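One structure is given below, encoded as C-alpha cells.
As you look at this complex, bear in mind that one protein chain is not there, while each of the others sits in place.
Which chain is which? They are A and B, in the order written, and residues in each are numbered from 1.
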Amino acid sequence: MTSSAVTTVTTEPRRGTGFLPRAEFQHLIDLLGEDGRTVIGPTVADGAIVYGEVRAVSDLPVGMGAEQSPGRYRLVDHHDERYFAYAVGPTSWKRFVFPPTLDLAESHRDEHGHVSFGPVHHEIPKLAFLGVRACELAALGIEDRVLLGGPYTDEDFRKRREHALIVAVQCAEPGGTCFCTSMGTGPGVRGGHDVLLVELADGFLVSSGSEEGAGIVARLGLSAATEDQLVEGSDQLVAARDRIGDPVATAGLHDRLLAKLDSPRWAEIADRCLACTNCTAVCPTCFCTSVSQRSDLDGRTAVTERRWDFCFTKGFSAVALGGNFRPRVQDRYRQWLTHKFATWIDQFGTSGCVGCGRCITWCPVGIDVREELNLIAPPPVLGTEAQVAAHAPRTSVFHVDAVRPETHDTVTLALSTPDGMDWSRLHGEFVMVSVPAIGSIPISISRRLPTGMELTVRAVGPASTFVTGLERGAEVGLSAPLGHGWPVEAAHDHDVVIVGGGMGFPPLRPIVDEILAHRASFGEVHIYHGARTPSDLLYKEELAAWASRGDLDVGVTVDRADTTWLGRVGVVTQLFDHARWDGSKAIAFVCGPERMIQATVSTLAARGITQDRIFISMERHMECGVGLCGHCQVGPFFVCKDGPVFSLAQLGDVFGREGI
Amino acid sequence: MPQTEGSTARTEHDAEFVALLNATWFGANLPPEAQVRLVGLARRYQAPAGTTLLTEGQLANEIGIVLSGRVSLRTLVPEQGWVTILTVEPGDIFGQSALVPPYRSTSTVVALQPVDVLALDGPGLRAALAADHDLAAVLYPRVLQALARRLNATRLQMLDLFAR
Partner (left out) sequence: MVRATSTPRPRLGVVKLASCDGCQLMLLNLEDALLSIAERIDIVEFPEATSHRSSGPYDVVLVEGAVSTPEQLETIHEVRREAKSLVTIGACATAGGIQAMRNWANHDAFRAAVYAHPEYVESLATAQPVSDYVKVDGELRGCPINGDQLLEFVAALLTGRRANLPDEAVCAACKRAGRVCVMVAQGIPCLGPVTMTGCGALCPGFDRGCYGCFGPREQANAASLGAQFVAMGQTPVEAGRLFAGFTGYAPPFRDVITELGGAPGIPAGHAPSPASTGTPSGGN
C-alpha cells in the first residue's frame, strides 16, 4: 500500500468515530465486497455460528448467540436485532490464512530416473474478514510471528494475510469459556484491524485502523458518533471485561509450568483426555503440519500436500522403525499445554494462547485449560508484531556420483549438483532428501565436498531403502543444509573426544575431516565408534587410516561378535571409562541413539568434561526442517532449526526426560 | 612379614609385582599391606593368542588381571556358535568367579592377542579375604566396581540400541 498526499487528505475528515445505523449495514457489506473481495463472516450452520460467505445481512446470525461451557455449545435466540452478540465459535480465521490442506509442490521422476521439483501455484483469494474479535487479532499476530518472524517464512501464509481485509467487531457478549483478559489479548481491540465496529442497540460505531480501512469508512459517508453512543460502546466493553473476570493467574506462569513437568496431574488429565486433536484443531494459533505425497500409480508424478497436524497423534512424534518419543497421552497433553503457555514464549516472545476458550468448549469431554493451569501451576504476555525474512528452502536436483556400500544395509552416496554453488561452504547439519512419490527424509551430512556432499544412509523404511538403492547417475532432490551443526571452532586449542554409536557416527565424520584439515589447531583427538556387530562398523578403512596416522587415538568396539573378530567387544563407554586422558581440557561431540548418548554423557562427566563442553545431536521426527511444522519440538527448541546439535548445558533438564 | 636374610630375590620379585599391580586400575593405589598380601598369592604368565585361559563351567582357580593384550569372554549359543560377550582390556580382571560360589567360570576365556596376566590364587585369596578384614575392605570395592561396570555394559548391550 502506498501513501500519497491525496489519500491523507481524503481520510483526514473521517479520523474520528462515525455511526452507521443498523438499517445501512448492507452498504458496508457491499463496500467490503468490492474489488473482487469475498466477505467471510459469521453465519449460522450446523448448530453453531461459523465463518462462511456473507453476501447480505440475512446471512449474519441476526439475534443469535450461543451458550458455551466446557464440552458444550448451544445456539440461543436472543430475540433481538444484533448481528454480533456471540462469542467466537468453532471456526477460526486460521482456516482462511493457513488452510487445513494445501498442495505445496509437485515432483516428477521419469523412466530414466530424472527427477524434478516444482512449486504449486495457488490463486490467493481476496477476502474481507467480518467480525474479527480482539482475541482473534491477537491470534493472527501470533501466527505472523511464527510463520513470518523467523529465518524461514511461509510465503503462502504471507500472501493470504496480505490479501485479507480485517473488519474487527468489539466483543460485547463473551462466552462461558473466554479468558482473553487473563491472556492480555482482549476483550478490547488494540490494533491489527483495518476497520473496527462496535455494535450498539441501533447501529454501529465505525472507526478505521489502517489507510485501507479509512478509505472504506470514508466511503460510508457517516455522521460523527454522539457522546452517548460512545459511552454505550465503552460501557459494553467494560461489562464484557467484568463478565470474563481474570480466570487464569498468568503472572510467572511460564516458570511455574515448566517447574511442574513431573506433576502427577498430567497422568490424571490423560485419564480423561481423548487425544482426539479437537483442542489443537480449533486453536487459532496451533500451526503444526505434516506433509505427505500423493502419487499416481506408477510413482512418476507426486504432489506434496501439507495438512494441519496435531501433537496428540502417535504419528506426530514417531521416528524411524517404530520409535516414538511421546508414546503416552500424558506426554502429548503436556507437550501441548507447556508449548502453548510456556516454551512458545521462549521461541516466539509471546504466549501461544489468546484465551479464546475454543479448546475448552470444543473438547468433547470438557477439559478446561483454565482449571488445569491453575491446578498444575500459573506469565507475561506481550503484544505482537510481524517480521519479514527469507524464503523456505528450495529442493535442488543432485546427482549420485558414487555409491560406496558400508554394511549390508548402509551405503555412502557422494552427491553433487550442477548448479555451481560451493556447497561445502554452506553451514547446516543435515539435508532433506526427497524422492518424488516416495517421500522425504532428513539425512545428516557425513562429508562436505566442494561440489556437494556425502550422505551415509541406512535402509530402515521405504524412502531410505529407495535412497540406498540408488546407483551412480541417479537423481534425488536435496534441500540446502539445515540446522545448527557441531561447533568445531569451539574445540580449537582443546582436546577433542568424538563418540559415535551406530548411525550416530556419520554426522561426526565432518568433524574429523575438519580436524585433519587443521590438525595443529587441536590438542589430543580421541575418536570412539561403537556398532552392533563387526559387520555394522562404518568407514572401516578410514578408521584404520586414521588410527595409523599416529596423531589420532581411534577406538572401536561392538556389542557382540563371533570368534573371527579380534577387536573389542563391549559398550562404547568402555573404550574410555579408564582412559588416561584428562577431561578438563576436552570438548566432546556425541551422537547415537538417545540411551547411548545418556550413558556416554555420564561417563564423560565422570571424566571431568563439563556440560557446556559436551555437544550432542538429537534425533526427533523432522519434516519441514525449518521450524514451521512443529513435529521436532523438544521443550523450548525445534530440533531441526535450533539443533540438532545442542550443548548439554543448553538442553538442561529437557535432556533424557521421559515423553518430551 | 618378617624380613629374613636371603629374601632379596623375593623382595625384588615382590616389588616388580607391586609395580605391575600399580599399572592397572584394579590394583593401583591399594594400601602397601594389601599389595603385599596380593603379591604373595600372585603368579605371572604369558599365553599366545588363541589360548583358552578358562572354560565355562570349570572351576575358576585364579583371578586374572590383564597386564597386556586382549582377552575375550565367550559363550556357546546353539545355532549361533561362539559369541563374544565382552573383551577384557589391560587393567581389568577376569575369572572373578573364583571368589563366588560355586567357583565355576561363567564364560570361556580366550586370549585374542598374546597376553600377559597377573593371576591371583583363588582359594588363597578367599582365605585371605575371610581372615583379613582390612584386605577385604579395600579389595571388595574394586571387585564390585569391575562387576558393576560389566553389569551396566551388559544392560546396554541387551537393549541392542544400534538395532534401531
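The rule we apply is simple: contacts are C-beta pairs under 8 Å (C-beta built on N, C-alpha and C of every residue); 3 or more make two chains touch, one makes a residue touch a chain.
Being a predicted model, the structure only gives us computed values, none of them experimental.
*Asks:* Out of all the chains shown, which come into contact with the hidden one?
*Replies:* The chain that is not shown is in contact with A.
*Asks:* Pick out which of A:466, A:505, A:546 or A:615 touches the chain that's been left out of the picture.
*Replies:* Only one of A:466, A:505, A:546 or A:615 touches the chain omitted from view, namely A:466.
*Asks:* Considering the complete complex, identify which of A:216, A:413 or A:438 is in touch with the unshown chain.
*Replies:* Considering all chains, including the one not shown, the answer is A:438.
*Asks:* In the full complex, which of A:111, A:228, A:489 or A:541 touches the chain missing from this view?
*Replies:* Of the candidates A:111, A:228, A:489 or A:541, A:111 is in touch with the missing chain.
*Asks:* Which of these touches the unseen chain: A:292, A:598 or A:650?
*Replies:* Only one listed residue reaches the unshown chain, and that is A:292.
*Asks:* Among A:16, A:100, A:221 or A:405, exactly one should touch the missing chain; which is it?
*Replies:* A:100
*Asks:* Mind pulling the chain A residues that touch the left-out chain?
*Replies:* 45-48, 50, 71-75, 89-91, 95, 100-101, 111-113, 271-278, 281-282, 292-299, 307-308, 310, 312-315, 328-329, 361-366, 437-439, 461-463, 465-466, 469-471, 473-474
Convention: only the chains that are shown with their structure count from here on.
*Asks:* Contact residues on chain B for chain A in the complex?
*Replies:* Those in contact with chain A are residues 25, 49, 70, 72, 74, 80-87, 89, 91-92, 110, 112-113, 149, 152-153, 156-157, 159-164.
*Asks:* Hey, which residues of chain A end up touching chain B in the complex?
*Replies:* Answer in residue numbers: 320-321, 323, 501-503, 530-532, 536, 557, 559-563, 565-571, 573-574, 577-578, 592-593, 595-596, 599.
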